[in-house]
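Supplied in structure tokens, the structure appears directly below.
All protein chains but one are shown at their positions in the complex.
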Amino acid sequence: MALDGHVPGGPLAEKWDRHRFDLKLVNPANKRRHSVIVVGTGLAGASAAATLAELGYHVKSFCLQDSPRRAHSIAAQGGINAAKNYQNDGDSVFRLFYDTIKGGDYRAREANVYRLAQVSTSIIDQCAAQGVPFAREYGGTLANRSFGGAQVSRTFYARGQTGQQLLLGAYSALMRQVAAGGVEIFPRHEMLDLVVAEGRARGIVTRNLVTGKIRSWVADAVLLCTGGYGNAFYLSTNAKGSNVTATWRAHRRGALFANPCFTQIHPTCIPVSGSYQAKLTLMSESLRNDGRVWVPKQGGDARSAGAIPEADRDYYLERRYPSFGNLVPRDVASRAAKAVCDEGLGVGSGRAVYLDFADAIQRDGADTIRQKYGNLFQMYEEITGDDPYTTPMQIYPAVHYTMGGLWVDYNLMSNVPGLFVLGEANFSDHGANRLGASALMQGLADGYFVIPYTLGGYLAGAQLGGVDENHSSFEDTEKQARERISSLLAVDGSRTVDDFHRELGLLMWDHCGMARNAEGLTAARGRVRELRDDFWKNLTVTGSGGEFNQTLERAGRVADFMEFAETMIQDALTRDESCGGHFREEHQTEEGEARRDDEDFAHVAAWEFAGIGNNATLHKEELAFENVQLTQRSYK
Amino acid sequence: MSDVDITLKVWRQDGPDQKGRFETYQTQATPDMSFLEMLDVVNDSLEEGQKLPISFDSDCREGICGMCSLVINGVAHGPGEGTTTCQLYMRSFADGDTITIEPFRARSFPVIRDLVVDRSAFDDIVQAGGYNSVNTGSAPDANSVLVSKDRAEEAMDAAACIGCGACVATCKNASAMLFVSAKLKHLNVLPQGQPERRERSRAMLKAMDDAGFGHCTNEYECEAVCPKEISVGTIAFLNREVYRSSLVTSSLAPTVTGE
Partner (left out) sequence: MFSTSIGKKLGMALTGLVLYSFLIGHLAGNLQLFFDDGGTAFNTYAEFMISNPLLVPTEFVLLGALVLHVWFAASLTRLSRQAKPQGYAVRQAVGGRSLASRTMIWSGSTILIFLVIHIRTFKFGQTGEGGLFALVADTFHQPGWAAGYVVVMTVLGFHLWHAMHSAFQTLGWHARAGWRRASILMSILIAGGFAAIPIYFFLAQ
């Protein structure tokens, strides 16, 4: 399959403008006749659904949660980047583009990233007009902060809940369109499958989670805005409901899955405390601005943190990275924590390092620290029972975000015509590592400012035949979805869904997590297959399909993770280099840093489904870098 | 700290129109477990015994999505100030405690199953006016409208509402005033919200009444259980906005300071 990113010609800075002009327009009167399905109501989904309805399309919006406002974008804490250069500190569209490409370790498409940086400024305007209560300076202008090691202050924020405030903005726009009749919302609906009819994505099959009713919906285009697959690891900072089902089902219907092994491990999370643990909690990255990371120099040091003298402490980030110190990028900080714990120097359960504020408190006073981090300290104490003002925090990395996703071209359309993928669900903008405060930017860029143009371009040019719910593709897909539900219920075993999910997660974390190697990945692939077989033999799902049944919901999602995990491992195994969040132990410098192989791996690895248990087929999209020099990232 | 033995009395209800009942479960919990993880463990053992697990809502499990609910020993979101149920940890309970768990109760929040309720009435209220009517692309530069720091903070205090519905659940009148006032105040104090201020106040009040929520008797229980600690002063603001909207006939109402 020829993989064409459809990147427009011309100089980088003019590509998007030219493309927007070249795209065909849908006549306003005709927009009303076009229907669009949007799955997911996070930043990408809600912004897309609202904007498309404003343009006149008829939109159906689906989400798992009991309200569109609860999608997991809501949990983002830190902020949103935009190249406004309000601080006059040297920021520009090109600098944001450059930082993002470099931060992604040169595994993203230049044109997409440049467009992202370009539209970032309009996002802030739009959100402010919607009433997003961004932090302000005393003079009434918008406040910015430096985030995630960036050298300029370009991050806009709303206390520690930027995600919620941006999502409420998009949700309010969505609700306005619901009232205006342009959008119909279907909360507590789960997409079970994608319907491809006559070569085009023409609808979806859903299960009403309240009644269990399965039915099909037809439309002229389908937008998947269903987030990432971090919960393949079971324990992650993702919401419990986050899952891979929508994108995996689309993949099984022909959509290519790109770079699935690119996952981001966030360095500052609260460590695992027990086998019952349901999720991990992120502590904002901003803590590293004042906290010092250390472990005891001697393994098994039983003294309490306060009783360990300076001489017996190893401030390993400051030691290894004298210029960036505790502020090294996420992937570097995470791997360093793993390395010291692997050496047996971990504290607490052995899988944790200290994040110590004693020096900052002595320097600035407890009140200043309380003003900056009070709510985070309080949250930490609620969860762990320890007081960070007197005892150092214990932190450990956790799965946080997935850069991989369905392959899309410059128009955000997958290789299946009519299937568009937005936000975290696609692979496009973050390469092998995402910078802090860039996820919110990408979700909203896709939804507010990209899809409204590119969807029109598709619909204006597409020959959409008279396909309705009675088309054989719909009947077949719906039938298969029903059969799958029945087969999950038919497995008459004794192991619970969560038990399987936990085992899969641990397997992935151990072998396809922060550090990977060929041997471990090969072994893990075999074990995933065995686990999947066991799943279909020994699973127990209580209740029936025709009712509210949370166990059944989870079973379907875990079944998909079981299939997806293998593709993730295959991608990690095939990408025989280290880059960004993907660290292959075979490819590191003498100091233990990631070593890229631009010669052989400066490409997007897009996988085509080839049946369960079979190796997926690899398609490569070569990445051309015409505007940046590929350099080795160094934070020494 | 050591494990605690807990007796749970949980509301079980098979469907919206079915009769519910309390069922009793024994479980052990460690102090570091979250309350919902304790329920996960109970559910795991129920499923292993081929019994239907307890249905309850949760998603982010870090206190921001507003999906989790539950009335625990008579308090929405359980003991602990400024927290949701998912932020409640078992160290708040003692060995031998009996914990009664009930769903959020209000006519406008019908039970779907066990502890899961339907809160879509909140979406209906937002649809009535909880937005600024700005189409994508039409916004001016964000810094062209200045907002004083105090005003922005005031809006943010209200906007912190996570729409969980604990205010309704705890109120003896099932009043949604704290929710509605928070939604309204967030937009009505900002300059960007002024053009629709009057109509928004009217429309959201009507939607709130139409959805079947009760009135406010100023007992401030909502404030006490609100995970985002939104002040009942916000309700006083809503009252003022409603009176104003019926007195002022022009939408060119002067900008007011809030609380």
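By written order: A and B. Residues from 1 in each chain.
Just so it is clear, a contact is a pair of C-beta atoms (placed from the backbone, for glycine too) under 8 Å apart; a residue touches a chain by one contact, two chains touch by 3 or more.
All values derive from a computational prediction rather than experimental measurement.
For the chain excluded from display, the touched partners among the shown chains of the whole complex are B. Interface note: of B:65, B:106 or B:190, the residue touching the hidden chain in the full complex is B:106.
Contact with the undisplayed chain is limited, among B:15, B:31, B:137 or B:233, to B:233. One chain is missing from the display, and on subunit B it is touched by residues 9, 22, 71, 73-75, 100, 102, 105-108, 170-175, 205-206, 208-209, 212-225, 232-233, 235-240, 242-243, 246, 259.
The rule is short, and it goes like this: only the chains that are shown with their structure count from here on.
Every residue of subunit B that touches subunit A in the complex is listed here, in rising order: 1, 15, 30-34, 36-38, 40-41, 44, 46-48, 50-53, 55, 57-67, 80, 83, 87, 89, 91, 112-113, 116, 118-120, 122-123, 126-128, 130-143, 145-149, 151-153, 155-156, 159-160, 162-163, 186-187, 190, 192-193. Contact residues on subunit A toward subunit B in their complex (touch as defined above): 47, 50-51, 54, 65-70, 72, 74-75, 84, 86, 122, 124-131, 133-142, 158-159, 161, 163-165, 168, 171-173, 175-176, 178-179, 185, 187, 210, 237, 239-241, 273-274, 276-279, 281-282, 379, 382-385, 448-449, 452, 494, 496-499, 540, 542-543, 547-548, 550-551.
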